[in-house]
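Of the protein chains in this complex, all but one are displayed in their positions.
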Amino acid sequence: MSGLSIAAEGAGRYISWGVIQISVANLTIIAVMVLLFLLALVIPFPTGHGSDDGGHDR
Amino acid sequence: MFMKTPDSHDFPTRPYDLVKEFVIALVVVLVLSVGLAAMFSSPDDPPITMKGWAQAAPNDVVATAVGELAGTTTSATYGPPYNNASEGQKLGPLPLQKWGGVQLPTDSTSLVLAPLSNVQNNPQLTAALSYWNAATPDQRTKWATDYADALGVPATEDAAATGAGGDPAKVAPGDYGPVPTLSSAFLAFAQSGGLEGALTSSGNFYGGDATRSLLLLADGAYFEDQARAKNLGGDQWGMMNEVGNAPGQPWMWLYTFWYQIPPFSKSDNADALVWGLMMLLTLLLVLVPFIPGLRSIPRWIPVHRLVWRDYYRRTKKA
Partner (left out) sequence: MTTATGRPGQKTETGSSNWTTRLRNWIVGLVPPGEALPDRQPIYVASWIYVFGVLTLAALAIVIGSGCVLAIGGSAWWHTSSLGRYVNSVHLWSVELLFGFMVIHLWGKFWMAAWRGGRSMTWMTGVVLFVISIGTSFTGFLSQSNFDSQWIGSQGKDGLNSVGVGAWFNVLNPGQMLMWHIVLLPLVVVVVTVVHVVLVRRHGVVPPIDAEM
């Protein structure tokens, strides 16, 4: 699909399940988003050692 | 009940570099954007031209032209904002489409006749136009409707062909007035490329408003056939999709979902109903902070214990 393609495209790859029909591209995007969300929740965030509990000055 | 949320400025702090964070985010998103663009590009299916339509589906062009003259096409029977042929859709008891008014008046017969009336050096066509204009509205409708019936439609999976199966060359003789001449002249005009731009803004060098061109195109079957072949139809979750394997609009999933199920899938008022429902759901989402129950879900399903596990651990120790 890269480059200047002047040929019109038909339908891409789709997955059907009952009334649900979704493109592989969209499903991939949604799956990646859910994965990112879960990873963001569980992967530890780097907090500096020893600079915690510092003053809450301005 | 709930404890008052403490002031965030009262908590112990630690160094944090917001500007560096933003710059890193900018670099990350830039790299992702240019990388994804280089790998996957973007789709650009060329628009359907009137000439392309006429060359690919000439019978459909003829059938559409006849339908405009008979007043049976989608645009001819649409209602506001184009005409008063129908009341349009309602949201429950509210005739919202009608309240919008006929603000973009469009005479569907003019979609065919206006371009044709500019054609020069075609005495047969000129005569046919005069004949049409001199006739009464009832006579015109009868000619066009009779010709449409005689023309018929091609066979489909579910039904046999009717009339001449959509082929103008096979139409049985009858009194159709100037309609056969007008519709075949329209096809020839489209095939010559003359129809491009003929309907965008009246006689103006700089067109720009494609309303009438698109109404005409959408009155034919070819346009929707092309869209359905690309999975873009309304009952194909089309709002979410893009042509080929390009990413579409996944965020439209809920809007298009309703069209796939009854009662919306079978309702004449589907558009108004779905719009109304989505406006309501959007309002609920905006007002989550004020809706009892809904605003308590994060408490009941404590995903937040993952977000703040570091803090909870510390304060338990302290």
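For clarity, chains are labelled A and B in written order, and residue numbers in each chain start from 1.
Everything that follows uses one rule, which is that a contact is a pair of C-beta atoms (placed from the backbone, for glycine too) under 8 Å apart; a residue touches a chain by one contact, two chains touch by 3 or more.
Quick caveat, the model's predicted, so the values are computed rather than measured.
The missing chain, though absent from the view, touches A, B when the full complex is examined.
Remark: the omitted chain is touched by one listed residue; of B:T141, B:Q191, B:T211 or B:Q260 this is B:T211. Here one chain is not drawn; of B:N84, B:Q124 or B:T282, the residue touching it is B:T282. Summary of contacts with the chain left out: across B:P43, B:P115 or B:G152, the touching residue is B:P43. On the side of subunit A, touch with the chain left out of the figure occurs at residues 3-4, 8, 29, 32-33, 36-37, 39-41, 43, 45, 47, 52-54, 56-58. Residues of subunit B that touch the chain left out of the display are 3-19, 21-22, 25-26, 28-30, 32-34, 36-38, 40-48, 78, 80-81, 88-89, 91, 96-101, 103-104, 208-211, 214-215, 217-218, 223, 226-227, 232, 234, 238-239, 242-243, 246-247, 249-252, 269, 271-272, 274-276, 282, 285-290, 295, 297-299, 301-304, 306-308, 310-312, 314-315.
Just so it is clear, only the chains that are shown with their structure count from here on.
Centroids built from CA atoms put subunit B at 28 Å from subunit A. Considering their complex, residues 1-3, 5-6, 8-14, 19-26, 29-30, 41-42, 44-45, 47-48, 51-56 of subunit A touch subunit B.
Interface of subunit B with subunit A (complex): residues 9-15, 38-41, 43-46, 229-231, 236-237, 240-248, 250, 260-261, 303, 306-307, 310.
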